[in-house]
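Would you mind keeping the following structure in view while I ask a few things?
Of the protein chains in this complex, one is absent; all others appear in place.
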Amino acid sequence: MKALVLEEYGRLVYTDVPDPEVGPDEVLVRVRACGICGSDIHGLDGSTGRRRPPLVMGHEAAGVVEAVGAGVAEWRPGARVTFDSTVSCGECRYCREGRINLCDRRRVLGVSCEEYRRDGAFAEYVAVPQRILYRLPDGVSYIQAAMVEALSIAVHAVGRVPVRLNDTAVVLGSGMIGLLILQVARVAGCGTLVAVDVDPDRLRRACALGADVALDARSEDVPARVAEVTGGRGADLVFEAVGVPETVAAAIASVRKGGCLALVGNVTPRVDVPLQAIVTRELTLFGSCASSGEYPACLDLIGRGQLNVDALISAVAPLAEGALWFRRLYEREAGLMKVILTPAAAGEP
Amino acid sequence: MKALVLEEYGRLVYTDVPDPEVGPDEVLVRVRACGICGSDIHGLDGSTGRRRPPLVMGHEAAGVVEAVGAGVAEWRPGARVTFDSTVSCGECRYCREGRINLCDRRRVLGVSCEEYRRDGAFAEYVAVPQRILYRLPDGVSYIQAAMVEALSIAVHAVGRVPVRLNDTAVVLGSGMIGLLILQVARVAGCGTLVAVDVDPDRLRRACALGADVALDARSEDVPARVAEVTGGRGADLVFEAVGVPETVAAAIASVRKGGCLALVGNVTPRVDVPLQAIVTRELTLFGSCASSGEYPACLDLIGRGQLNVDALISAVAPLAEGALWFRRLYEREAGLMKVILTPAAAGEP
Amino acid sequence: MKALVLEEYGRLVYTDVPDPEVGPDEVLVRVRACGICGSDIHGLDGSTGRRRPPLVMGHEAAGVVEAVGAGVAEWRPGARVTFDSTVSCGECRYCREGRINLCDRRRVLGVSCEEYRRDGAFAEYVAVPQRILYRLPDGVSYIQAAMVEALSIAVHAVGRVPVRLNDTAVVLGSGMIGLLILQVARVAGCGTLVAVDVDPDRLRRACALGADVALDARSEDVPARVAEVTGGRGADLVFEAVGVPETVAAAIASVRKGGCLALVGNVTPRVDVPLQAIVTRELTLFGSCASSGEYPACLDLIGRGQLNVDALISAVAPLAEGALWFRRLYEREAGLMKVILTPAAAGEP
Partner (left out) sequence: MKALVLEEYGRLVYTDVPDPEVGPDEVLVRVRACGICGSDIHGLDGSTGRRRPPLVMGHEAAGVVEAVGAGVAEWRPGARVTFDSTVSCGECRYCREGRINLCDRRRVLGVSCEEYRRDGAFAEYVAVPQRILYRLPDGVSYIQAAMVEALSIAVHAVGRVPVRLNDTAVVLGSGMIGLLILQVARVAGCGTLVAVDVDPDRLRRACALGADVALDARSEDVPARVAEVTGGRGADLVFEAVGVPETVAAAIASVRKGGCLALVGNVTPRVDVPLQAIVTRELTLFGSCASSGEYPACLDLIGRGQLNVDALISAVAPLAEGALWFRRLYEREAGLMKVILTPAAAGEP
């Protein structure tokens, strides 16, 4: 089959590789769409150390069941599916409690390291364990389904904090995840939504996707403006989706006494926080990592049109042109959000 | 009446002052015991700026109702009482939600600042609003009742985190608050309790009060030892009751994935935290400030003997000797924990 | 002033009465709209025993501040306001915890009994304590604001249960409260919504207001149909807004294992429930009564157009015609939902 292979760091090649082997509990999926994740882009230069060439990356995918392993009873060829980007063990204490994102033996598709290696979905076919498959509802396209992994992160983050109807929420960062959080916060019952970024284009997009107030952090005093919007009180909820010291500081300064923050971004490994403010204002900070079983909800939300993932897709391109798009994303081309690669030249997207 | 007056910063004098005036909704309490709080000690040199001489400090007190204001129907002279150290407004949004520690107009007894001034309980009598009074259960002495304010902070902190039966808890700091948290954690259902301090005497005390493991942070690697105790997993709950960068770092490094930290101490205004660890290990950090309605529970816990506050009382001394004890506490005399002053020369303590 | 007076059971008269007296902490409101509540209709014949003539009923109202008592600093004449239908004491343990609907001394406006009597808002003016007033956001009309009390019951009910994004919810009863719950469930993040009633007109209305599935309980097996809609699993959440044995039974039979029910209706004092099913299927049943601080959220939800209260208003009529409308409601005229009376002949509704 054709695949986009990371042959060595910095070199992605669209080439022929053997078809994947399918284990007894696995399903062979004919890939119809696979999104390029930020972690894939970092994989290109080996900076994270978790993707070792040669490797087929890609874990935000959807497609059609082509064949099933001997032990698979629940799935049949022809089923339209997406699948979890990670394989959790199902046996550790975290898996048993439903917190599969904390699994002691969690593996990501399209990643290779010392202990394991699993080729991903930048290919015509990918083999995945049956237990991580999800059926696509009618009306959800493969392209949309390739957005589910990103959406699931947003749904998980909003699920981490105790939302009360009409809560005011601030979302720091209007990139892919921030814009999804913004929309999910609305679906979950939040009232006034404040989007924050340093890029006017992104802020315009935030407004189009539901932000009531958009603040440019370069020219505005974010905590002061949030105070103004909330009658001096501060926001009930703050979502930090950037992860640099300035945005974490703004997040903590924008929340009301007794309020909650979700920490989703983590670009900077360590940050300085105002301990006394956290204690005396009795804040709660919730780390939020990846997702944990939210795929079916995400598919339904897209299927019912409760939120807009299409607006975040910058391009749908043939897999054969994958190297080019990786390069453009790697160079942080302005305005690019999600790029989705499609192995099939033709057919329903 | 006699009172211990902060005449100017650095000068406490046991002297005569007028009896307090009693408002229509207030109760005059004959003080039988009043503990010296850490904030009172800082008040001695004016470092916090919240106690301005001349002032009678003291907010951890118990006594007997001596007289009641015209509008007081529920209380009668002779009642044995303690009272909240703070007066919340009862009207702001926080008060209406039961989070009186976050009250927008919260006032502490024995504090004076620009907007208000309320003399405290280092005196023979103190006037307090009726709505903050609590009746002492039989079997709780005035001395013990003077420990309720400190205990309420511990009960509040434990109440902030979601305790599950048998959770392993680490308590960083074995001072007054740390040792109370340790005991409350046990009462609330925690399993293995790990106490941490840098003072072997305090650690011995922690063991006597229920710690299963005591770690000296000067000679032991706290996170490594916690991992050892928990089968490599980390603690379910960590209570940080010191508030310096080293203990906050140890707290975060000791908690398991998905675990919870209560931040109670805040000696250092700001600390550096590992943002990525908080996000990817999905930790939750709960600031915890003062208390919020826990006095009745504290009184009952003491009355039933479910925990030991007596062990934390270093001295019970006459109010007339108050200046001396403030001095010894101010100079951080080794081994001194709570000192309680009693205006009455004689009578039931 | 003019008022609609319940002179004796069964006799409502539009007549002159003295203007209300305004206490020092009270505000005089010029009434612009006041809805007829089901409890007012029962008050007409004295069946509940809580409304004793002579009395002015009415507690779902909005208007303009006309004058303020001596102790009122926060409100000024001209302010557009609505107010809580109940006056809670602010001092009992429930009030202190924010559960004002459970207040030990809760009083309803427009009710009179042995211990107290407060005239309500079926009049040109009504006096209300300042602490229960809420400002109307721009864009919320007086008519809409008169719907807030009903809406707050729905918001409270949805807030009682733990909603997870995309939960399937069944609402039994498509009357006023049921149709509001249906809409609030959507705003709070529910996925598939199933409305149940015995009246095809009401079910049509439910569909127009967001129900994905509408079940006629006279011709359909509700639990079986809910199972069908949920892939055999049952609903995550069920709201019972009728309160007769049949609907409670259907509610319990429609919920999934581990699911939650909110009990909002209570027409029948006692019902028979399947104890073993509740235990072995580990259901949770939440009683939900009135509301508890949800007015501001309701006003904002209406103001932002997140739900539709207008569709539930059957008629807006002059207060002078109140007796007629009470009669039509008392006789359960088909299709009548909320009727709102307006004292003012002219002006902004």
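Per-chain residue numbering starts at 1, and chain names A, B and C are given in the order in which the chains are listed.
Just so we're on the same page, contacts are C-beta pairs under 8 Å (C-beta built on N, C-alpha and C of every residue); 3 or more make two chains touch, one makes a residue touch a chain.
It should be emphasised that the depicted structure is a prediction, and the values quoted were computed from it without experimental measurement.
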Contact with the hidden chain, among B:G23, B:P274 or B:P296, goes to B:P296
The one of B:A3, B:C34, B:A62 or B:V158 in touch with the missing chain is B:V158
Which of C:G10, C:G38, C:G71 or C:P274 touches the missing chain? It is C:P274
The one of C:V108, C:V248, C:C298 or C:I313 in touch with the missing chain is C:V248
Contact with the hidden chain, among C:Y94, C:Y142, C:F239 or C:F326, goes to C:Y94
Where chain A meets the chain that is not shown, the residues are 90-91, 95-98, 100, 131, 293
In the full complex, chain C touches the hidden chain through residues 93-94, 99, 101-102, 160, 233, 243, 248, 257-258, 263-266, 268-276, 278-289
In the full complex, chain B touches the hidden chain through residues 155, 158-159, 164-166, 184, 187-189, 191-192, 294, 296-297, 300-301, 304
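Criterion: only the chains that are shown with their structure count from here on.
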Across the interface between the identical copies chain A and chain C, with over half of residue numbers shared counting as same and under half as different, the residues used are same
Chain A to chain B, mean C-alpha position gap in Å, rounds to 44
Expressed in whole Å, how far the mean CA point of chain A lies from that of chain C is 40
Multi-chain touching residues of chain C, meaning two or more other chains, are none
